[in-house]
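If you scroll down you'll find the structure; I have some questions about it.
Rest of the complex left out; these chains stay put.
Chain IDs A, B and C follow the sequence of writing; residue 1 opens each chain.
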Amino acid sequence: MKLPVIILNCKTYGQVEGEGALKMARICQEVHDETGISIAICPPSIELSKVASEVAIPVLAQNVDTWDGSVKTGTVSLSAVKAAGATGLLINHSECRRLLADIEALITGAKELGLDTIVCSNNVAVSKASAAMGPDMVAMEPPELIGGDISVTSSDPDIVRSTVEEVSKISPDVKVLTGAGVKTREDVSKALELGTHGVLLASGVIKAKDQKAVLLSLAEGLLKK
Amino acid sequence: MKLPVIILNCKTYGQVEGEGALKMARICQEVHDETGISIAICPPSIELSKVASEVAIPVLAQNVDTWDGSVKTGTVSLSAVKAAGATGLLINHSECRRLLADIEALITGAKELGLDTIVCSNNVAVSKASAAMGPDMVAMEPPELIGGDISVTSSDPDIVRSTVEEVSKISPDVKVLTGAGVKTREDVSKALELGTHGVLLASGVIKAKDQKAVLLSLAEGLLKK
Amino acid sequence: MKLPVIILNCKTYGQVEGEGALKMARICQEVHDETGISIAICPPSIELSKVASEVAIPVLAQNVDTWDGSVKTGTVSLSAVKAAGATGLLINHSECRRLLADIEALITGAKELGLDTIVCSNNVAVSKASAAMGPDMVAMEPPELIGGDISVTSSDPDIVRSTVEEVSKISPDVKVLTGAGVKTREDVSKALELGTHGVLLASGVIKAKDQKAVLLSLAEGLLKK
């Protein structure tokens, strides 16, 4: 994934059910095509293959199960995600916490398949632990700010700075993303100023009346850098 | 769903990763078109929307999460499944066991959305409990026979008979399906003779060299009735 | 367990940490000795063996894990609970929901060991499903009333009546208990009038200033019957 990046998590919003997921992905594609900035989308699981077939921007799974290769029902495996055309995955989102051993297994398995991994984290200690397992990125998202109107870059810039500093001590190869409450172009440019390589966001775009206008504005925040 | 029915669970087989899911669904469609028998398919989660967009036969989710309406990541909701074009769902497959309260909530929620529900069960007592919650169907699958070469109709016809009898006492509206080890046209016709309304199967078709030939043969077992 | 019964669930209240659990159990023993009514106590897991060694009234586990006999860490098994002197267990409390298949396995396993089983349920459909698996009792507890000040016997007597009626249709051997919001002697006598065989309660006793006085008063509600 080209950095810096805007990663859009579709979550379970009604706006991305059915045809909505593909529509949202096409808007991301347009903004990428018009501005050149790097945008990735995480569609709902059941829309993953359809979306990945229809757009060229990176498509990431919201969650992947660990899988021992035995036959399972209802399991989303790394290999199926890869075969569907996804290029990476979120791991351990605040709304989808995962076992420590499974996070490590997913990072290792994804690496073998060439899939990008973004581990979400709720505080500096968990960010360090995540970085120690060698994912591509760690997304710092204080849970109390997720889905809210105040960006972590305004309310708690120090937690972002500490994360960047501590993660780079554990492993300089692991990049940090800013999540939680990101809504405006200022939030995005502040995220880059704090040393992170992009943002992970959801409601700010998905629930906007004019989703494309918001994405274009966020893109400017990324370009200013 | 028209009864009797053959329900094909794609599980996590390599054959149904990526393009394989849609290919498998198209074979089911062809067999339905050629024979008139009722066939439904349960694609891998991430292929659900794509498959449902491309075929006319019933498409069922392998698993759906309970969802309280709050924003979630990695969650598959009933409404998203409905919006994607699915017409029903498996619940509580042996490889994906569910909480009792969640099974009831899914059955109730699915009914409101007009989605068909098939609750999988491992023994007679669990079949009775499942029936008491009013799903459309209960699929009886002794776990030790799942994925094997011996059909429950041969190895343990009494468990199927007991299930039919006990389920009808609890609620005559709930139909029973036969699962576990179903592989041949004889297994299918035996399943109907035992009073069940169809079969739930996976490996017998998915892993076959000539999937269409096997499905056509199973269809004959259904037609003989 | 002699019926009717008052079952006291200690939950995680601070009052029953450390020495508090044994103290609470001794109060139950005294009230039993003084009034002759049947009282059972569910201490916190880690206090189970100590409490069961020190009192003669029935001691029940708040929760037991399903266990396949392989070596596990952190698992509470039926056989260990039995060996510790407990005489039964709660299953599927609203704050500790369980898999359908595990509930059935626990009921069956407990029966073999001579342990009493009480399955908690959140609505009539789940009560029916629970009864179909043959536990000794089903405790009806609408989750929204648990821990509150209004008894289900006042706010929703019909749900209790329906549960009694539907459970007896499924199996006349399964007794019903009333839970959720039970606090006064009137709540207890109303619970018996509605056809249930006792109450399952927690906060009403545990958080009382004078726990023994409250228990004695509840005992009167049971005796009036």
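Assume a contact is a pair of C-beta atoms (placed from the backbone, for glycine too) under 8 Å apart; a residue touches a chain by one contact, two chains touch by 3 or more.
Bear in mind the structure is a predicted one, so any value in this text is a computation, not a measurement.
Tell me, please, the full copy count of this complex, given that what is shown in place amounts to 3 chains.
Spelled out: 3 chains shown, and the full complex contains 4 copies.
Convention: only the chains that are shown with their structure count from here on.
Based on the touch definition given at the start, go ahead and assign the chain network to line, ring, star, complete or other.
Topology of the interface graph: linear, an open chain of contacts.
Would you mind reporting the rotation angle for the C-alpha fit of subunit A onto subunit B, rounded to the nearest 5 degrees?
180
Starting from the mean Cα coordinates of subunit B and subunit C, work out the distance between those two points in Å.
Here the centre of subunit C sits 37 Å away from the centre of subunit B.
Let me have the rounded angstrom distance from the C-alpha centre of subunit A over to the C-alpha centre of subunit B, please.
34
Would you kindly tell me how far, in whole Å, the mean C-alpha position of subunit C lies from that of subunit A?
About 45 Å, centre to centre.
Considering the complex alone, what residue numbers of subunit B touch subunit C?
Those in contact with subunit C are residues 92, 97-104, 107-108, 122-123, 125-126, 128-134, 170.
Going by the contact rule at the top, pick out the subunit A residues touching subunit B in the complex.
Against subunit B, subunit A makes touches at 9, 11-14, 17-21, 42, 44-50, 53, 61-63, 67, 71-77, 79-81, 83-86, 90, 93-96, 147, 202-203.
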